[in-house]
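Now for subunit A:
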Amino acid sequence: MKDVELKVVERAKALLASGEVARVVGWKKGDFCFDPSPAVFESVEELDGLVYNWFCGANLSKYLIEISKKEGKTAVFLKPCDTYSFNQLIKEHRINREKVYAIAVECLGKLDVEKIKAKGVSMIEDVEVVEKEVKVATAYGTETLHKPEVLLTKCETCQKTHQVKDEEIILHERPARDVDRFAEVAKLEAMTEDERFAFWKEQLSKCIRCNACRNVCPACSCVKCVFDNPASGISAKANDAEFEEQLFHIIRAFHVAGRCTDCGECSRVCPQNIPLHLLNRKFIKDIDGFYGEYQAGEEAEGKTPLTSFTEGDVEPNDAVDGEAK
Partner candidate 1 sequence: MQDVKTEKKEFTPNIVAFCCNWCSYAGADLAGSSRLSYPANVKIIRVPCSCRVNPMFVLKAFQQGADGVILCGCHPGDCHYVTGNYYTRRRMALLYSFLNYMGIEKARTRLEWVSAAEGQRFSAVMNDFVKTVTELGENKRLTDLRVKEGE
Partner candidate 2 sequence: MTKEERIENLNRLSGTDVRKCMKCGKCSGRCPAFKDMDIKPHQFVSMLCQGKIDELLECKAIWNCLSCMACVERCPRGVAPAAVVEAVRDTVVRMQGKNGIKAEEIPPIVDELIPQQLLVSAYRKYNK
């Protein structure tokens, strides 16, 4: 992974130095090796802080909404899943394509430091991954973990490829994988109504309405969110009335339905670890079932499933779990 990082830094510096771009969007080194955060680099010196390691899970495309309004071009490093969100934002005219220089960067899946810590590993200093082996160098020596067990949830079922690239830094090909990303959703669908109700009641009452999921979601980037607009009739900060979380999450899921690229950021950032991606994936599974396979973000123009129709669509009264019952 170090070779990729070197190439990333080298290209970033070259682009900035040559003046081809006015700034570079990437990940900045955090206090440890496992907490890089998205950052904008505007000078070559700053680029020394640019990193690209096993923990760069953040999706950078949402930041381009504001940044692409600035003068001059912006270079950005996009992992395969980020490119779908990038395309979706192009389709919705939120990012000005000419103002962005997209560098498709290799991604073999990112690690979840929570999962590593949960395995009892602490004082992590560095991480190196070879094939399925994760070598975690800590103050107490090196621990070896099995990669699939410590992947970010969103990377476990990832079959994405780069949709957009002005340039690419791909040194290792990612082996194709055959994974059913709807397994979890199907499991929930198989439950009885009471079990499902209990599951979501328990999960969603953990929600503290911190809006992290909304703030990180590329599809959920309105100029002024309906929940912040008192004229909408559903604006509420705290959960004063009953059923508040349900209302927030159902409406949010509905707003991104047909636009959500399943990039998994919502679950990654949720402080309460609510499996929010299972909400959006349910809509994706239903849309695929009812109206045919659709992956948001594959193209940068055209209609979404909720803004198109066919004469023979399924009737709502018989439409359950992706089929006409």
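Quick note on the criterion: contacts are C-beta pairs under 8 Å (C-beta built on N, C-alpha and C of every residue); 3 or more make two chains touch, one makes a residue touch a chain; residues count from 1.
Per the selection procedure, all candidates are chains of the complex that A comes from, given by their letters.
Quantities reported herein were computed from a predicted structural model and do not represent experimental measurements.
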Q. Touching subunit A in this complex is which of 1 or 2?
A. 1
Q | Complex contacts: residues of subunit A adjacent to candidate 1 | A | 185, 188-189, 193-202, 204-205, 226, 232-234, 239, 241-243, 245-247, 250-251, 253-254, 257, 279, 282-283, 286-287, 290-291, 305-307, 309-311, 313-317, 319-322
